[in-house]
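What follows is part of the complex, with its chains left where they were.
As written, the chains take the letters A, B and C, and residue 1 is the first residue of each chain.
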Amino acid sequence: MREIPVTPELAREHGLSAEEFERIRSILGRDPNITELGIFSVMWSEHCSYKSSRVHLRKFPTKGPRVLQGPGENAGIVDIGDGLAVAFKMESHNHPSYIEPYQGAATGVGGILRDVFTMGARPIALLDSLRFGRTDHPRSRYLVDGVVSGIAGYGNCIGVPTVGGEVYFDECYDGNILVNVFTLGVVRHDRIRRGYASGVGNPVIYVGSKTGRDGIHGATMASEEFDEKSEEKRPTVQVGDPFTEKLLLEACLELMKTDAIVGIQDMGAAGLTSSSFEMASRAGTGFRIDLDRVPQREEGMTPYELMLSESQERMLIVAKKGREREVFEIFEKWDLDVSVIGYVTGDGVGRIRMGGGNVAEIPIAAVTDEAPVYNRPSARPESQDALSRLDFSALPFPSDLSETWKRLMGCAEMADKRWIYRQYDHMIRTNTLVLPGSDAAVLRVKGTRKGIALSVDCNSRYCFLDPYVGGMIAVCESARNVACSGAEPIGLSDCLNFGNPEKPEIMWQFRSAIEGMAKACEAFQVPVVSGNVSFYNETKGKGIHPTPTVAMVGLLEDASVRLVQWFRGEGDLVFLADADRSTVELGGSLYLNEIHGKVEGIPPESDPAHEARLCRFLREAAQRKLLSSAHDLAEGGLACALAESCITRPEGPIGAKIRNPFPESIRADFAMFSENQGRALLSCPPEKKAALLAAAGEFRIKMEELGAVGGTWIEIEGIARLDAQETESSWRGGLAGALGFEG
Amino acid sequence: MTGQAMKIAVLVFPGSNCDHDAYHALKHVLSADARFVWHKEGSLAEFDAAVIPGGFTYGDYLRTGAMAKLSPVMGAVRGFADAGGPVIGICNGFQILLEAGLLPGAMIANESLKFICDYKYIKTETSGTPFTRGIPENAVLRVPIAHYQGNYYADRETLAGLEENGQVVFRYCDAAGNVTPDANPNGSVGNIAGICNASRNVLGMMPHPERCSEAEMGSADGRRLFTSMIQWLKERGR
Amino acid sequence: MKARIYVTLKKGVLDPQGKAIQRSLSHLGFDGVEEVRVGKFMEVRLGAMGREEAEKLLQDACRRLLANTVIEDYRIEL
């Protein structure tokens, strides 16, 4: 085999800076060979090393009485009592999904599932958070169709329900779509497994699919900006095989019932490299592996290719010495490849051999702990000022408020998402108590009375206008969604999608968003237990809106008290739970964007302390069974939330009549669509009114009785009204209509 | 109850994924003695009934159910059915029964070429099967579907035979029980959602009764199929 | 030895995929395409064996697994 000479240029092509290359040479005391260069480059890529984000990620609260595993492992784990816990994580597959939407999204699902079942948990739910370019962008239709089919193709086949998500369309994602996928699994405390390569002499076992030349450089690809040439990187596309992953899932869970293994980790980004080095690093050990023993799909693969391949559906296991037979029997039963490829050593060095010779020899700690950490310069760009200077009084008043209201209900952002979630099996495993379509999905935990509520949220317009406030709101909104189902937020995972971190203004967005999120987490006392960072979401220098998506996990001790967002029936009273204030918030609002074509202004004020109280109140009201429904107010404000509570009911639409809670001095369009935070629209039977108001008082939540459910009109007295049936049909067809799909 | 609960096999193929759901419904909701049976088993002799659950056996690669029909356990299913044992194939289980020739016809992709997961209504066309004996004819059930290939096809002759013998068990309909093109989610010929064999002891259906066997899941209509079957077994005796 | 197997839907069996492709093509302005039928195409690598043996083996494989003769025809090319 001809050795490729390693030069500083080659290092640069691998995404390593001159300083980083020097550092590698000084660590090794010599020039790295090509395989070693490859290993360093993927391990020190943004994707694996978090080199630009680490200093800021430390600001998140990650501890709490329920936390069994915080960030640093493949997934975070939070206790839900009764000896059970939930393991969960969110991850991005943005770049691969732009290049090949079906396979990119599919392998994104495959990857996040492995992250969760490698911890010993059985995945029971998926969420998808999607962002595409304008609905009329020539590529959007193709991308939406491909991404949704890809998620469906993988998730449905492996049998994990996709129970919720979100989708947005904005010009800023034209060239950089976001595909973030979240998985949650349930695990018994005593079955939790971690990625540790401990015990000198223990065998290192490769299981799953054979290795091919898939996605080599996938990890570094995720850390590079897009340019014209990215279309040429195509052969690195990985193809998902959900069937094999289903076998892998069952085999791994079967294996984890035994105590034959000491550690396990999936081979995700940077494949064999990251799994082997990270497992040894956590355990403070070393390893020796022989690449000739790696099951291979293609001929003539080099050590470089074998170490960097991102072939899917593979795991690395460290078993107890002498227990190999048990591992083999299980994987052979499930028709999967299994091979002992090496063993654990005690000297802290990773030694990789092939063809009888050493092909790489690297001190583990040098690759992991000594990875570069950057505190990159950050600066608020002056262009932010102009954004906040919008003169709202100059906005034209709509000629027909009812028509404007109806138009908002049918726009892609508000419209029914059924076209998407109908393609996902959201019922399999028979746990989904609240199906997609409400603020949060609720799943039962079989064998207990408990329920898990899930929601993923981020309003990136707010984040664009003020990343600190936007980050805070993302956390508050996801918590509110979960609380509207009656659950207590107990932990979250995030996916931080940003532009190029080498630009100070992007770094400013990033750190501000994190600080805002951290502030809100503290108010809720909700820990961040896992997450993911995706930088370089830029095309030709144009970045996306900062998009820190938040997936919130909530717990209901008694799932039978769960709530949904739609009104139950005639005669129920309608209340607005609010903070004590009457300002108008239109900065970054849906109304401003959709009707006036502007993303400007100051985003709504967020008061995490109030939000936390509101959530406690909602949970308490659910527990005392005081409510018929609870719906959080978000995009489109009170008017849109009211209409949603009327038309999203599975039984068909119903009307409601309420009064305008804002003072008359405020413009009617502003009052209707103002996006004040910390509000929820509630309904209850008249006989529970007194008890409900008393409960609100206990939590210092302002409650305004606005009206009642009934009739066929959705009406805000004296301002506007909609025919419930008509509104429902424009809402229902809005998404497919905007994208030109058949409903 | 004559003491012992009915012993029901829930077959497990590589890629089955509604196996746990069927097991849960039978065991925990209906208190039957449900057992998983691995696809390499060659006999069902000890069982009173067999369920072929939904899923993506062999990834649905090539054709749905194509590779699963070759598993050893399918030989046992054939023998079990020939001897009059009740067999119910749900979703992918239905597709396997078609591929194996235990039921006539074939499945092609939904007309929309999209996977569809949703609640639908089906009309019970006959009470003359072990699975529907407790459900009045024309009764409308609310049941979920979840499939990409549920577009039932049979040639004209086969279809005529099915209709004549009353082997069409369920058809997609609207909430009021009208069998209309609008109520047909996938393009199935004659709105067919489920059929049985000539001896009426093998049922294949695309909707998922195991997913709607408990009220808290949104509908308990599916439970009626399982209770019918268990009642039938009891009356038949061992 | 290499072989090719073509599996096509029988005449008269609805082909939703073909229909959808035809429709998409016509939306894209490819009006000249009047009909599309989608089939499967398998490239098979066989171990050392004679032509006749190969033919027999593949016939058998098609009947037992590769094609569903209720709705599909197949053709083998050696």
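Definition applied: a contact is a pair of C-beta atoms (placed from the backbone, for glycine too) under 8 Å apart; a residue touches a chain by one contact, two chains touch by 3 or more.
Quick caveat: nothing in here was measured; it's all calculated off a predicted structure.
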item: Per-label copy numbers for the whole complex, where each distinct chain appears once; value: A x1, B x1, C x2
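Just so it is clear, only the chains that are shown with their structure count from here on.
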item: Between chain B and chain C, centroid-to-centroid distance (C-alpha), Å; value: 29
item: Whole-Å separation of chain centres (CA-atom averages), chain A against chain B; value: 36
item: Multi-chain contact sites of chain B, meaning residues that touch two or more partners; value: 112
item: Sites on chain C at which at least two other chains make contact; value: none
item: Residues of chain A that touch chain B when the two form their complex; value: 149, 152, 156-159, 241-244, 246-247, 334-335, 421-430, 432-433, 435, 444, 446, 560, 650, 742
item: Touch list for chain B against partner chain A, complex; value: 14-15, 17-18, 20-21, 24-25, 28, 55-56, 58-61, 112, 114-119, 144, 146, 148, 208, 210-211, 214, 216-218
item: Chain C-facing residues of chain B, complex; value: 62-63, 66-67, 70, 98-99, 104-106, 108-113, 151, 153, 155, 187
